[in-house]
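Removed from the display is one protein chain of the complex; every other protein chain stays in position.
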Amino acid sequence: MISFLNDYSEGAHPAVLRALEKHNLVPTVGYGEDEITREAKELLRRAMGKEDAEIHFLVGGTQTNSAAAAFLLRPWEGVISAETGHIAQHETGAVEAAGHKVLTLPSHAGKLRPGEVRAALLSHRENEIREHTVKPGMIYISNPTELGTVYDREELRALKEAAEEFRVPLYLDGARLGSALAAAGDRLTLRDIARYTDVFTVGGTKNGMLFGEALVFPDPEKAREFRYLEKQRGAMLAKGWLLGLQFKALFEDGLYFRLAEEAVGLARRLSDGLRKAGAELYVESPTNQVFVLLSEEEAACLREKYAFEFWEKPDGEKSVYRFVVSFARTGEEIDSLLRDAGDLIEKRNKRS
Amino acid sequence: MISFLNDYSEGAHPAVLRALEKHNLVPTVGYGEDEITREAKELLRRAMGKEDAEIHFLVGGTQTNSAAAAFLLRPWEGVISAETGHIAQHETGAVEAAGHKVLTLPSHAGKLRPGEVRAALLSHRENEIREHTVKPGMIYISNPTELGTVYDREELRALKEAAEEFRVPLYLDGARLGSALAAAGDRLTLRDIARYTDVFTVGGTKNGMLFGEALVFPDPEKAREFRYLEKQRGAMLAKGWLLGLQFKALFEDGLYFRLAEEAVGLARRLSDGLRKAGAELYVESPTNQVFVLLSEEEAACLREKYAFEFWEKPDGEKSVYRFVVSFARTGEEIDSLLRDAGDLIEKRNKRS
Amino acid sequence: MISFLNDYSEGAHPAVLRALEKHNLVPTVGYGEDEITREAKELLRRAMGKEDAEIHFLVGGTQTNSAAAAFLLRPWEGVISAETGHIAQHETGAVEAAGHKVLTLPSHAGKLRPGEVRAALLSHRENEIREHTVKPGMIYISNPTELGTVYDREELRALKEAAEEFRVPLYLDGARLGSALAAAGDRLTLRDIARYTDVFTVGGTKNGMLFGEALVFPDPEKAREFRYLEKQRGAMLAKGWLLGLQFKALFEDGLYFRLAEEAVGLARRLSDGLRKAGAELYVESPTNQVFVLLSEEEAACLREKYAFEFWEKPDGEKSVYRFVVSFARTGEEIDSLLRDAGDLIEKRNKRS
Partner (left out) sequence: MISFLNDYSEGAHPAVLRALEKHNLVPTVGYGEDEITREAKELLRRAMGKEDAEIHFLVGGTQTNSAAAAFLLRPWEGVISAETGHIAQHETGAVEAAGHKVLTLPSHAGKLRPGEVRAALLSHRENEIREHTVKPGMIYISNPTELGTVYDREELRALKEAAEEFRVPLYLDGARLGSALAAAGDRLTLRDIARYTDVFTVGGTKNGMLFGEALVFPDPEKAREFRYLEKQRGAMLAKGWLLGLQFKALFEDGLYFRLAEEAVGLARRLSDGLRKAGAELYVESPTNQVFVLLSEEEAACLREKYAFEFWEKPDGEKSVYRFVVSFARTGEEIDSLLRDAGDLIEKRNKRS
């Protein structure tokens, strides 16, 4: 069974395990105040070109997003998010559990439009009874989005301008950040992200780590006392060096970027191949997720050899299925899938 | 430098790393719904003699304690705890952040007295304006306590009786549960704990795992819908099998118990040796923590070779220092410390 | 200036003030445990035909709605509401501040459709990753709705069936309940409401009281320990008898119903008159709110003598304005408005 289920199906890249193996029995101070963690943060700071960025390593994505919302918002403020946003859909109301409404705007293939964000902020400001409504206090985007699409530099800049005009922080959920950067190439760098957002995350779980998300505040002034909140929310790992060690392994020689580039390259090979074979893609995703329309029979047939996820059923006969390319997939596996899927699609197209 | 700083200074027992190494690249379904996790839970259930106990694996202790409080309590209920309880002191108000007051009672070497717990419950029930006060909705104990002391079967049974009489669940924080069981011997077994508590945890972080706490509901009826809360609080690990794998490694042949027994044995060797050398112990801790009174000079002297923690300064000249014996310590290391500490204490006693 | 701004512009009906005057200096026990409050509850129980209903008197609507949500929901549950629902729009995120997501469904002139509610509940139940999403734990409707429309007996029954099938309570926000009952006539009685909802409110503020909402649990078993929550949320009035006294004044001889009937009668006279004069109504509201489309000039002109609220600007030239008929309005005032508005509309229609 070849897994395209998701990019968190496997454990860690071997380089990460080697580092762990090596350090395992060395006594190390707890709660992330160790030397390895310091080095890992230094590597990240260098990669984003912000020498004094404040960085915290947390375990998981929902934890990180809701801790950030709890940290950034006042009790009467909410978060603007696309209605497809992870915090709006798949975190069991973690943001609301922290007391804050998620204020949804339309999703454009997973993305927010800067104009619509500005309009929402303006509409609140001009509302005469605004105090009876939730104040937008933060903008949440994910990059790549939940549909695998990517914001580029210009879009980030436009969102940042709106955010600054209305004095609300722009937060970027980078659970798959490597993939966004690999897909965007010159059109978006880690430096851009550190420049055009107020807070962002660098996801490790979906790009070669056992677990781990870096929460980055490019301006350290905006991060004061975050560690209290981290501890309070159970997000401070006792053996915090486990997080530092993994980030160090991925960032000391660019492995983080290489893994993402390989996965994105394979995903592109997959989507190009599928398109060539006559398949219909549900959304143009340039990252490591491929959304294909298949009939139930075709999906069942492919499931004999491949694991992948049903995504949704739009109107029409076919359903959307998602194929995610993790760091552990190989070119051979992609080609095998392409052959099998190609055969099915060819047959289908002949019939019609 | 030999570390007695704590029992979470090192990584995992080698057996855990071997298991991880072996499984690392096998694609596995996420969020703890995998086969390894199922096996691990089965092993735990067998060890505690509760075939249908509901078990959830979480990452850390503060996370687990506050999730349990959020799950067990109604909004107007609080938790009874000794004033030395971890939730009362060292979780940055995580229980309060979930909306609940910690109702402290006196600590007797870290322990609650059943009579005092019953009196507090009765006093609330008989209070004519009780609706103006927080209702006690849960009893929290840690075993071993924060001072290394241990509740035995009879004490648990008495607490459970009070809990049942007033219909509040008894929760046992077992962050160092292995150590409590090793210290208690016949006077307390895992089966007793599953019998006399409503919810309890089996700590992995401090006994040979990289991280991981098992939250156990001996009666599965009382655990319904917990997974929602787990996800909402960011406590559901994407690669949940990492938790199952570690628990499996420790429970498939009793390693969890052996590691704790060894550490407790070494700690006893340490406390016996220190006492024999004429040292004064701050508290009678039968578990893997040893609390010794030392002068500042003695502590400074020992710090050249050993890492350990200042605990507190009671009245008098000496301070309390804590030596924790982790699974990674050896008999030689204990003997080395005993020699060095013994010399210092002997000198001191000669002078006086 | 004649006010159609809202139904909470004036103080209390004179009968309420007389009762207050009379009782004012009689010492009375606090926090709603007095005799008057007991009598008022008894009157309400009789009016709804539920001898053992549990009733609590709170001060305001947002307070009552959010207390009910906090009381009825588990931490991972949310409230289904029409997107126009008061809790979704105009309570500054009070439900979210209590930790719960408002799960919005389409508004049909302010109302939820039972079929859509059932579909949403079913969709959650069948979702394989439902634990990653908020569980619907309560259905919120307002009657009349925020657009002045009314649910009748059959609609309530259908909603209640869906609620029972999925075991979620049906909550009815009756901030203007008198108005709904007056409008529905035989098609809905207070007894129906007590029968087809799990919790509902009887609003006093907008129907002749200074302030006050009754929160009713037809089944007292479902109300246990509510007083703790009431106190905790600052919703328990020290001089609680002020609430009892007002409800008693309105319910001891049916004044509550008469006031609503008069206001609804006048509102109908207004809407009938406007329609006859050729005005366009934005929504068919049978209750005490009338929504009319007017040009800006017409509105400005009417504002010289009448106070009323801009509601919204749909596409097209005209805007929607809301005229609310309070218990303090008279037939003469309605006729005056009809004459002035009629003149304007006549002129307009001549021009076109």
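In order of appearance the chains are A, B and C, and numbering begins at 1 in each one.
Operating definition for what follows: a contact is a pair of C-beta atoms (placed from the backbone, for glycine too) under 8 Å apart; a residue touches a chain by one contact, two chains touch by 3 or more.
Everything numeric in this text was worked out from a predicted model, so none of it was measured.
*Asks:* Touching the hidden chain in the complete assembly: which of A:A15, A:L229, A:A277 or A:A307 does that?
*Replies:* Of these options, the touching residue for the absent chain is A:L229.
*Asks:* For the full complex, which residue in C:G11, C:P106, C:G254 or C:G331 touches the chain that was left out?
*Replies:* Looking across C:G11, C:P106, C:G254 or C:G331, the contact with the absent chain belongs to C:G11.
*Asks:* Of the residues C:G61, C:G85, C:G148 or C:G244, which one touches the chain left out of the display?
*Replies:* Only one listed residue reaches the unshown chain, and that is C:G61.
*Asks:* I'm checking contacts with the chain that's been left out. Which of C:T28, C:T104, C:T149 or C:S271 qualifies?
*Replies:* Among C:T28, C:T104, C:T149 or C:S271, only C:T28 touches the chain that is not shown.
*Asks:* Tell me which of B:H132, B:R224, B:K276 or B:K347 is the one touching the absent chain.
*Replies:* B:H132
*Asks:* Considering the entire assembly, which residues of chain A contact the chain that has been omitted?
*Replies:* 70-71, 74-76, 99, 131-132, 135, 225, 227-232
*Asks:* Pick out the residues on chain C that sit against the missing chain.
*Replies:* Interface with the chain not displayed, on the chain C side: 1, 3, 5-6, 8-12, 14, 17, 20-21, 23-30, 59-64, 66-67, 91-94, 97, 205-206, 210-211, 228-229, 231-239, 242, 307, 328.
*Asks:* Contacts of chain B with the missing chain: which residues?
*Replies:* Interface residues of chain B facing the absent chain: 75-76, 78, 89-93, 96-102, 129, 131-134.
To be clear about the criterion, only the chains that are shown with their structure count from here on.
*Asks:* Taking each chain's centre as the mean of its Cα atoms, which chain lies farthest from chain C?
*Replies:* B
*Asks:* Based on Cα centres, what is the most central chain?
*Replies:* If we average C-alpha coordinates per chain, A lands closest to the whole-structure average.
*Asks:* Using mean C-alpha positions as chain centres, tell me how far chain A is from chain C in Å, no decimals.
*Replies:* 43
*Asks:* Please tell me the distance, in whole Å, between the geometric centres of chain B and chain C computed from their C-alpha atoms.
*Replies:* Between these chains, centre-to-centre, one finds 51 Å.
*Asks:* Would you mind pulling out the distance in Å between where the CA atoms of chain A average out and where those of chain B do?
*Replies:* A distance of 35 Å separates the two centres.
*Asks:* Please list all residues of chain C that touch 2 or more other chains.
*Replies:* Chain C, residues with two or more chain partners: 75-76, 99, 131-132.
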